[in-house]
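Below is one structure, written out as structure tokens; the observations come after it.
Rest of the complex left out; these chains stay put.
In order of appearance the chains are A and B, and numbering begins at 1 in each one.
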Amino acid sequence: MFSFALGTGTQNSKGEWLEVFFPTPLLSPAAALGKETRQALGAADDARVIPFQSAQCKELAAALRGAGHDDQAQLAESLAAATRPLVAVILDEDSAPESAPEAYLKLQLISHRLVKPHGTRLDGIFAVLKNIAWTNEGPIDVEELAARRLQARLEGRALDVESVDKFPKMTDYVMPSGVRIGNALRVRLGAYLGEGTTVMHEGFCNFNAGTEGPGMVEGRISAGVFVGANSDLGAGCSTMGTLSGGGNIVISFGENCLIGANAGCGIPLGDRCTIEAGLYITAGTKVTVIDNEGNEANTVSARELAGHSDLLFIRHSVTGRVECRTNKTAIALNEALHAHN
Amino acid sequence: MFSFALGTGTQNSKGEWLEVFFPTPLLSPAAALGKETRQALGAADDARVIPFQSAQCKELAAALRGAGHDDQAQLAESLAAATRPLVAVILDEDSAPESAPEAYLKLQLISHRLVKPHGTRLDGIFAVLKNIAWTNEGPIDVEELAARRLQARLEGRALDVESVDKFPKMTDYVMPSGVRIGNALRVRLGAYLGEGTTVMHEGFCNFNAGTEGPGMVEGRISAGVFVGANSDLGAGCSTMGTLSGGGNIVISFGENCLIGANAGCGIPLGDRCTIEAGLYITAGTKVTVIDNEGNEANTVSARELAGHSDLLFIRHSVTGRVECRTNKTAIALNEALHAHN
């Protein structure tokens, strides 16, 4: 079985799910867990999203305990006290999400570091998520916002809408260990932040993207991008993601890389690569490659350097030329470039 | 008549207006609406800002219904329950705002898409708006913040001040349809966001500025700037507004433009223009114009290219030269440049 989770969430006035919080989702539990749960809740054998009532929590807890999952049983008992709708999500396989509860489960699996970016199917996720106003009075369907705002005002409260987005911020659902986040709004649920990652106030991390950790993130990790251990993104730097200019190339950086402040990168990098502050490398940038003796070895499009290690990208401040300096001889360099093609 | 609106708002301890929320402001209603309202509230014939009491709501509603405005009558009836001060604003003409309620009405007209940026007079707006601490306990006059903070702390609450600014965030007043906003603090009230606009977390939109929509905004729309349909602003890109480096030139972009990530633009652009990622074009940038055959046609200041369509701006990565590539012949290009002068 792919995943199992019990949660509580918010619905709009039509009873449609807006969002679900799963305190302790499971990856790859025994299939018995799903079977017992479906039985206890009187659901069909292939039911994925099973709403349930407080009154069912006791019976559910017994079934979960029977299946050897004391932790989940304890959670079921806690949920009996919940004042909001309850739901069990059971995913036999890692299929594309067909409802908001499934999508929220998958995003939380990633942020809990149970699944890596690109490690679970998210196709069609935009279609199953509603556009939600995230407010100081909880998530509100954007269609119902105007009425709620007027009501709050009449009662003397100013409704505070911090975001209107299909994705919530990660910290309202999951806070991984060993991580700091200066501005939590800039890390969407579905981000994967490895132990030892600091996302400073200027940093950003989209869903299905993240860091191996440790590392300092003061730049923007676009959807789909993954950053290796001990690599830093300087303040204001840009990465091209699968949803933006990067197209189908999945951008990833190896270990010990540094993207300078206000720089940018549109190609995958190997290990120990540096892009100097303020320089933007796109796949089409013509780059003059300089070998370990300081001689020009080649002029290539940056995309041909994709994935290579030990590269230093600069724009020469006297000639204005974009250069890539390596610690390899011209011969080794040309071999490496051809090997990559 | 220019505009009419009923609202409820916040005053400081001296009874001065800090801000007003107008649920359903009207543009260009019949003059009778103003006349009937002033009469019902016992205000002078030319009164613009008319505070009123809950007890007057019934009579006001009757007058509004008599003037054929059932919606406004219904709003007046709702406002009878308000716990905060009430106000009617009646603007016979589009004159410069002389009070906070007038300024708040005008900003809300723009964000409701009833008026386009530059479509209403806002001169002197900074002088009529107070500097306000926007907190989780509502708007607070910044002069009264220290006392309120101490009081909250003594009562065991941490007062959360998210912004200290003359302008609030738009989403606390207006949420236009078909729009997403990653970080609502980055869209000031008075922004105009057209249907289909997504302002990602790195995007920003000042007041009296905005988008025709649809479009993706991951860069900064400065005060006064307007972006045409299907144009995208890449993450971290900069536009020069009327309040900053742009001076008196009003910057606008046509349709289907793309300003790359971390790029910048200080001139107006026509349709189908692109600035590559990381390149900043100011009015004074010397640009080498390349015609449709790849030949140099001219070297001009970027301001001479202002408003032209079908331009691609890059910095050549071998020569370091800023170039503008077009799909026109050198002859047509020179004619166009001269026509523009």
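The rule is short, and it goes like this: contacts are C-beta pairs under 8 Å (C-beta built on N, C-alpha and C of every residue); 3 or more make two chains touch, one makes a residue touch a chain.
Keep in mind that what you see is a predicted model, and the values were worked out from it rather than measured.
Counting every copy of the one repeated chain, the full complex in this structure comes to 3, with 2 of them shown.
Here is the rule we go by: only the chains that are shown with their structure count from here on.
Chain centres here are Cα averages; for chain A and chain B they lie 31 Å apart. Chain B contributes residues 8, 10, 21, 23, 78-79, 81-84, 136, 138-139, 162, 169, 171-172, 175, 179-185, 201-202, 218, 234-236, 260-262, 276-279, 315, 317-321 to its touches with chain A in the complex. Those residues of chain A that touch chain B in the shared complex are 131, 133, 136, 142, 145-146, 149-150, 153-166, 185-186, 204, 220, 222, 236-238, 240, 244-245, 262-264, 266, 278-280, 282, 285-288, 299, 315-316, 319-322.
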